[in-house]
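Working notes, structure below.
Excluded from the complex is one protein chain; the other protein chains are retained at their positions.
Chain naming follows the written order as A, B, C, D, E, F, G, H, I, J and K, and within any one chain the residues start at number 1.
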Amino acid sequence: MSDHVYKQIKLTGSSTDSIEGAVKNALSKASRSVKHMRWFQVVDTRGHIENGQVAHWQVTIEVGFTLED
Amino acid sequence: MSDHVYKQIKLTGSSTDSIEGAVKNALSKASRSVKHMRWFQVVDTRGHIENGQVAHWQVTIEVGFTLED
Amino acid sequence: MSDHVYKQIKLTGSSTDSIEGAVKNALSKASRSVKHMRWFQVVDTRGHIENGQVAHWQVTIEVGFTLED
Amino acid sequence: MSDHVYKQIKLTGSSTDSIEGAVKNALSKASRSVKHMRWFQVVDTRGHIENGQVAHWQVTIEVGFTLED
Amino acid sequence: MSDHVYKQIKLTGSSTDSIEGAVKNALSKASRSVKHMRWFQVVDTRGHIENGQVAHWQVTIEVGFTLED
Amino acid sequence: MSDHVYKQIKLTGSSTDSIEGAVKNALSKASRSVKHMRWFQVVDTRGHIENGQVAHWQVTIEVGFTLED
Amino acid sequence: MSDHVYKQIKLTGSSTDSIEGAVKNALSKASRSVKHMRWFQVVDTRGHIENGQVAHWQVTIEVGFTLED
Amino acid sequence: MSDHVYKQIKLTGSSTDSIEGAVKNALSKASRSVKHMRWFQVVDTRGHIENGQVAHWQVTIEVGFTLED
Amino acid sequence: MSDHVYKQIKLTGSSTDSIEGAVKNALSKASRSVKHMRWFQVVDTRGHIENGQVAHWQVTIEVGFTLED
Amino acid sequence: MSDHVYKQIKLTGSSTDSIEGAVKNALSKASRSVKHMRWFQVVDTRGHIENGQVAHWQVTIEVGFTLED
Amino acid sequence: MSDHVYKQIKLTGSSTDSIEGAVKNALSKASRSVKHMRWFQVVDTRGHIENGQVAHWQVTIEVGFTLED
Partner (left out) sequence: MSDHVYKQIKLTGSSTDSIEGAVKNALSKASRSVKHMRWFQVVDTRGHIENGQVAHWQVTIEVGFTLED
């Protein structure tokens, strides 16, 4: 593990349900093109409001993945 | 949209259930007097502990709303 | 309340389900040895990814408890 | 001056032209209802993009004004 | 306590004597119009200098108060 | 809008004229290869000095764009 | 001094009088069980309000002490 | 270039016109006594308000210059 | 006032008595060589501990002064 | 140089030996696919521990490179 | 791994040689009483100067270790 190199990308996902759902949606779409994702960190939690209620959650994460040889 | 002016206020809501619930409770009470709320950002997530368990979640948000003409 | 002294410790808990679950697991284990816990603050929210999905949430909190006489 | 008390509010203004224009638009609308504004601090500078170009600048400021007796 | 919603406002008070005095002066003036203030946090401590000496202390606080039903 | 996923990239543009010009130059070059850019945030404003004058402004932005299906 | 190892703990003390008093109360109680305390840093200054006045100051410090052999 | 040592100083300039103008005024006055200035970074952007309008912009920069042998 | 340029320096003063005293001692010594000091901001509050008690307070401030023509 | 546009990416490299080695390993792998790298900034320094000793250093950097025409 | 709970402590180590050496000395002394240390993060890098030269490096780390059942 000591010789791995990781790259981090920043993604924002949305969900009408929950913070966890917004993270899952971001990872789900990213996983189509990015392989070997290892960890994420939540760096911003926001949301849009319509009629005084949460319309959807919008969560920004940094995702680390292994750079392959 | 380019000629809107927004004001942001800082609110703290509570919930015995979840972080999302605390945000919803804050917005619910604020919506009685504040109109045209557009977005929020979570700026602090805390909680109170009783008997070694989470008694309630306490989440602070900044809420942006449109200043009307 | 004005003559209490509190100490804060930093803990990281995990959960396959939710952010709230990770906090609860951290408090549950800590409560075996730490008494008089009063509040917590979430200071980092991370997670591990396996096969493009969240394997578990990993949440770091600071926990304040009363120093007894 | 040593006995004044100031209150700070947080505003976001927009302009298709410049950062300075966005600040001026925020102050212009706020001055209709807020008196005795004394200073501001820029706390966030953002913008919206349409067709690969800046559609408008969006600048958030904190504005301090004197609380009157 | 778990169903309270709090609002936070940002105030700057001054005193020729001390940091504590500047906070007290800010709260004293705010208490004329704001009810149910519960806590404050110091977010900036500054001062003005005249003839090489502190002319007055200028302390900015965020004040939380209960939103009534 | 609640089912969009955004990616953010970090760019630094330069201009001999203004902060706004440096942002525009960064977006102009990026728009050749990045589609669906939606917003940016200024995260650093610097400049180079020659002969005691601003030679050019150098502004770093984070740019969010929609990940297409 | 170059071969010492220090540990830092985080404490919150209270005082009805002053910021300095809250720090002293925290150190006074900690000194019963922690030896060889060397320095502290103030990391948060808060207070509780009752009837529009400061009921007590609540100051959080990090305290460094020497780990003995 | 690898054997240069730089010193950084912190300056605040003002302008009735623009953020860029405030930076230029700070550099213009500093260049009378400081030689070999190489770069700057904007660390604070503020302004004074008179009659509800921006009276002048006040921008704080850190300026790096080469320490000569 | 709009054409003034200020320089800021960083000083640390000490006092066996109080935070305010540490600031005053820093300004008192600086005033021997620095003229036209206008304001300060507290950026760090620390202290040394001897025998479980505060031996002296150590406060770091940034001081702004006018650059003369 | 005033018309260059740079992109920044975030990488994490590892080394059993040193912080400098972890940065070099990150750059070495990245240089296979990224051309025209110009500078880096260290944003996080961590490490893994095995048997009470540093198993490897893990350093995160942001790397700026020129966007070619 | 998803059911582990970690505690983090903050340590400062010193070395006349290097940043890495200061971290190793901190871990070496801590390992006498703390078991199951897993990772660390560097949070502050300082040093003492004597006769214009680095007398010793002083590095503060946060160390995470597994709380055993």
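We take it that contacts are C-beta pairs under 8 Å (C-beta built on N, C-alpha and C of every residue); 3 or more make two chains touch, one makes a residue touch a chain.
Just so we're clear, the structure is a prediction, and the values are computed from it rather than from any experiment.
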- Message: List every residue of chain I that touches the chain not included in the displayed model.
- Response: 9-16, 25-26, 29-30, 48, 55-56, 60
- Message: Need a quick check: the contact residues on chain J for the chain that isn't drawn.
- Response: 18-20, 23-24, 27-28, 30-31, 37-42, 63
- Task: Over the whole complex, note the residues of chain H touching the chain we left out.
- Result: 1-9, 62, 64, 67, 69
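By definition in this document, only the chains that are shown with their structure count from here on.
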- Query: If you walk from chain to touching chain, how few steps can bring you from chain B to chain E?
  - Reply: 1
- Give a one-word verdict, same or different, on whether chain E and chain I use largely identical residue numbers at their interface, taking over half shared as same. different
- Note on the structure: Chain centres from averaged Cα atoms put chain F and chain K apart, in whole Å, by 38
- Note on the structure: Listed in rising order, chain B residues that touch 2 or more other chains are 9, 18-19, 30, 48
- Pairs of chains, among all present, that meet the touch criterion: A-B, A-C, A-F, A-J, B-C, B-D, B-E, C-G, C-K, D-E, D-F, D-H, E-G, E-I, F-H, F-J, G-I, G-K, H-I, J-K
